[in-house]
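Here the complex is missing a single protein chain, while all its other protein chains stay put.
Then we have chain A:
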Amino acid sequence: MDVSNILAAHAAKYQSVTVEKETPLEVDPGLLMVTDLNPIDEESYNDSREDYLQSLARDGVQSLFASLFSLPTKQSPDGPLAILPPPVYQLPRAKPLPKPKPPTKWERFAAAKGIQKKVRDKKVWDEEKQEWVNRWGRNGKNKEVEEQWIHEVPANADVDFDPVKAARDARKVRVSKNEKQRLQNLARNAGPQQQRKEEIDKTLASTRVSTASMGKFDKRLEGEKKLRGVKRKFEPAEASAEQEKKSSLNLLAKMESDSKKMRAAPADESSSVLNVRKAVKFASKGRGGIALARQSSRGKGATRGKGRR
C-alpha cells in the first residue's frame, strides 16, 4: 500500500510547526520572549525587507508557541491557563526589595520556643445561632456575654455590681493591653534615631523648667508649645478600710518588685528573649524563686531516699 499520496496531502494541508535554524532560538517563556541570535541575511533584507522581517518574526513566534503549548496548565473559570516558569532574562527592579518587618516581642519568643504561627479564622461557629459569626467587630462573638439579656451574678457580689459593665471592662482591658504592646513593639523597633529624638525632647523639657523662675519669665520662641507636666490625681481623703488596705498593699508590692526598683540595673530586653522574672513566676506558680529552689531540693532529697544505698 502506497501512503506517500496521503502523506503529501497531509503535508499540504498542515504546514510544519518546527523551526530549524543554525543557532537554536533562545526562548524565555517566563517573559514571553524569544531571541533569535542568527545573523540577519543581508540579501533578503535588502530585497524584500518587510517580508523578511515578518518571516523572522513568524519563526520566532512559532518556536515560542511550541514551548508555551508544552507548559503545564491549570483550569480556571476563563479557560485553561498555562503556568509560566520563572523568567531567565533578568531585568532591573523599579524599587528596592521590601525590607523585612522587625519581629515583635512575641514573634521572637515564639521563634525561640519553636511555636508555630496559627492563623485564626475571622469567623467562628455559633452553636446557638447555627451560623458563622465574626470573632470580633460588628456582632462579634467577643461581645456575647455583655449583650446577652440575662446574667448570672455571684452570690457575694456588691450591691452595685453590674455584670454587663464587668464583662465590657474586661474586654476593654484586653484591647488596651494589646494596643500598649503594639506601641511598645513600635518603640522597641524604632531604631536609634527615634530614641535620640525622644532623649532630646526630654532634656529640652527639663532645661525649660530649670531656671530660677522655673521657666515662667523665659522668652518663648515662635511655635514653641506650652510644656505639659504630669497631671496629678488625688484619691478621695475618705475611703473604706478595705480599699485603704488594698492600696497600701499594692504600694508595698510595687516597692518590692524588681521592675520598679529605681537603682536596679536596667533589664536588657533585646539580648534575651526570655523574661526570667516572668518565667520564675510561672514555674513556681507565683510563689517565687526561693520556694522553687526549696521545692526542687526537697524533690532531690525524696529521690535519694527512695534509691538503693
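Annotations for the structure displayed:
Rule of thumb we're sticking to: a residue touches a chain if its C-beta (ideal position, glycine included) is under 8 Å from a C-beta of that chain, and two chains touch if they have at least 3 such contacts; residues count from 1.
Criterion: contacts and distances are computed from a predicted model.
The complex appears with one chain absent; UniProt names that chain "Ribosome production factor 2 homolog" among the candidates "ATP-dependent protease", "Ribosome production factor 2 homolog", "DNA sliding clamp PCNA" or "Geranylgeranyl transferase type-2 subunit beta". Shown as candidates are A:G30, A:G137 or A:G288; the residue that touches the absent chain is A:G30. In the full complex, chain A touches the hidden chain at residues 10, 13-17, 23, 30-42, 45, 49-50, 53-54, 56-58, 60-62, 64-66, 68-70, 74, 76, 78-84, 86-87, 89-98.
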